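Right, one structure below, let's go through it.
For this view, one protein chain was removed and the others were kept in their places.
The first chain written gets the first letter, and so on, giving A, B and C; residue counts start at 1 in each chain.
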Amino acid sequence: MCRWAAYRGEPLYLEELVTSPKHSLIEQSHCAVRAKTATNGDGFGIAWYGDRPEPGRYRDILPAWSDCNLKSIARQIRSPLFLAHVRAATGGGTRRDNCHPFVFGRWSFMHNGQIGDFEHLRRPMETMLDNELYSARSGTTDSELLFLLALQFGLDRDPLGAVAEALAFVERLAERLGRPALVRFTAAFSDGRDLYAVRYATDWKAPTLYAGPMGSSGGYCLVSEPLNDDDSAWVEVPDGSAIIVGENGVDVRLFGTADVAMAPASRLFSG
Amino acid sequence: MCRWAAYRGEPLYLEELVTSPKHSLIEQSHCAVRAKTATNGDGFGIAWYGDRPEPGRYRDILPAWSDCNLKSIARQIRSPLFLAHVRAATGGGTRRDNCHPFVFGRWSFMHNGQIGDFEHLRRPMETMLDNELYSARSGTTDSELLFLLALQFGLDRDPLGAVAEALAFVERLAERLGRPALVRFTAAFSDGRDLYAVRYATDWKAPTLYAGPMGSSGGYCLVSEPLNDDDSAWVEVPDGSAIIVGENGVDVRLFGTADVAMAPASRLFSG
Amino acid sequence: MCRWAAYRGEPLYLEELVTSPKHSLIEQSHCAVRAKTATNGDGFGIAWYGDRPEPGRYRDILPAWSDCNLKSIARQIRSPLFLAHVRAATGGGTRRDNCHPFVFGRWSFMHNGQIGDFEHLRRPMETMLDNELYSARSGTTDSELLFLLALQFGLDRDPLGAVAEALAFVERLAERLGRPALVRFTAAFSDGRDLYAVRYATDWKAPTLYAGPMGSSGGYCLVSEPLNDDDSAWVEVPDGSAIIVGENGVDVRLFGTADVAMAPASRLFSG
Partner (left out) sequence: MCRWAAYRGEPLYLEELVTSPKHSLIEQSHCAVRAKTATNGDGFGIAWYGDRPEPGRYRDILPAWSDCNLKSIARQIRSPLFLAHVRAATGGGTRRDNCHPFVFGRWSFMHNGQIGDFEHLRRPMETMLDNELYSARSGTTDSELLFLLALQFGLDRDPLGAVAEALAFVERLAERLGRPALVRFTAAFSDGRDLYAVRYATDWKAPTLYAGPMGSSGGYCLVSEPLNDDDSAWVEVPDGSAIIVGENGVDVRLFGTADVAMAPASRLFSG
């Protein structure tokens, strides 16, 4: 089980969420007090938005808690919008290309969860990608592929719709192949302007997602698990929801794949 | 808390103790079922004896469970005498030079435990080393330094005596500096002929040490924790003991620092 | 430009070809005296055959000359058949999965050269792979993909024929896509019994390939460039040749793609 934290608000030093001694993502990962799987030592990554339209990114395969570069970078960089992820590999080897967040153009994306039977779905999923996105695939995880599928299905145009479509595609693909459709998906993503998160699973067992205000001027933090013991500071986002943190605050919506039209998937399925 | 396993007997593929799917050192580290500290993701190492007098060694800072090289090497190499270690850093950064086993000439050494107040003892400990051993220091751990001190105090001549002297030196050094002497030391080491292990602590809280027969022809395995759930296969070696696995089987002795003469330490303390 | 060396003969310590101070592959790479491109710092790998049918493998992304693990492993392991490669990245990021030799089952493969316009040919090349081989793809290099294509086309059944077919497929694919077909390919590969090498290019500018006897009992070494200054010890294998080192010595043959039948490629081209 991976862990992640994302922030949108007044510029904040990354270290406050990522590496500070108490209650940060890294500390939590090292101690892993609440998690079912104890270790998160399969790499980490951060993506932050600064002066450029595209995010900066730093990721490595060391355990996050032993990386001095991360500590120094997180202490120097202040950003109004960033994502941080600590990985527990469920599939895909331990290598930089498999570490979240994934980045494409101005988009960043990170994920906790899994696609059941991914080894059988991988190839037809990759077949759906246009050449540009196919070439952009550099790792072997289901997470990166879901991100590329969402880009394929219009992440730029309709972020939540495109993600729903990518998930719906996977579900239907599994059914077509006569396999049970299992998707668990708790993800955060951003275009540098708004911060999105989705909690969704076909079996209503999506990994947890919490939201909490941060700072004095309307900032928000989204996390896979509360970063400290003050549970009252965090609100659990229910399964089947999407959350958008934008200029005007937080917006929570229902999220599902039931109503997704078959348009793009039909390319593959119509054959 | 680190974990380790050592073997002496008929040539055995390293994978049987190190990387095999069930009940190996790596699997145990990843799951960490019995350990107080959950994670052992701060690097690993193996040292094995083959055709050469000095051991071969492979170590890296990745979590052991995600290293494909380790899996392949452990599957190919068969050795009558080897040491394997998985690290949970208590001090000293995560880098190859801090990964066990340490090697010097034909000696290999690995350790689970700690020296209390090491940051204050480190420099006078290093001062004791002859130039050759001082130059050989490449990391920053207390473990490597204990190994070098044991070499300094005659590991070649009297292995267990030299280790006792190194530990006694640390205890007396702490006392001289007006600090409580705390040493916890469960270590294995070898010269390529015999396999030694020591379990000792100033506070009688040394990390555990177990021994068990392995294979059909008199092989023995020493481990920091049992490698499988069949507890009857393993005998706990009590605190204050040393164990020697040699050509003629296993020999267990009392081990302590009380009777260590002050000869070498006096070099430092006589000032 | 990569460099490589391969050996078949009496068991030899890997270090004699790979890491010894003078005239080894590593030393040559560091100094790069003859090479057009000066640096070979983008990773390295070794594959050797021992007791198992499949080879052992060790590869990493450090410059080969600074890897202590490599030095130790090459000093311990003795093998009658091994491949060693030092990489200068022409495409595909610097990561372990892109380091040669590539291994599948009992086969190992390494390559110096390139496919022109690979970014446009990659996807249709991957499309040709059966599901098992498609899943085995873990990196992004043209070299790994040529290896998988050769496996697809029957490397097990007819090693040189399958490689010729893989190259012919790439040439015809480029033509179909209206692009100039450029393949430069100097590769070595083995099934653990025989050692094969091919030097071939569509423009007759294949990277060099040399062969030389090694040791006193009929061993042979194949190298991308002579390992020492005694040029008389090495015979250049001409462009358009294949060489087989087997139980009965060395066999050199003409090698080309002109006569390759269209059978497997037709699967793709017939549409």
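Some notes on this structure:
To be clear about the criterion, a contact is a pair of C-beta atoms (placed from the backbone, for glycine too) under 8 Å apart; a residue touches a chain by one contact, two chains touch by 3 or more.
This is a predicted model, so every value here is computed, not measured.
By the touch rule given at the top, the unshown chain touches A, B, C in the complete complex. Within the set C:Ile73, C:Ala89, C:Leu146 or C:Met214, the residue that contacts the chain not displayed is C:Ala89. Remark: the omitted chain is touched by one listed residue; of A:Leu12, A:Leu25 or A:Ile73 this is A:Ile73. On the side of chain B, the interface with the absent chain consists of residues 93, 95-97, 119, 122-123, 131, 134-135, 138, 140, using the contact rule stated above. For chain C, the residues touching the absent chain in the complete assembly are 30-32, 38-39, 41-42, 61-63, 66-68, 89, 93-94. Summarising the interface, chain A meets the missing chain with residues 48, 50-52, 56-60, 68-69, 72-73, 75-78, 96.
Quick note on the criterion: only the chains that are shown with their structure count from here on.
Judged by shared residue numbers over all numbers used at their interface, chain A and chain C contact each other through mostly the same positions, with over half in common.
Averaged Cα coordinates give chain A a centre that lies 38 Å from the centre of chain C. In chain A, the residues that reach two or more other chains under the touch definition are 93.
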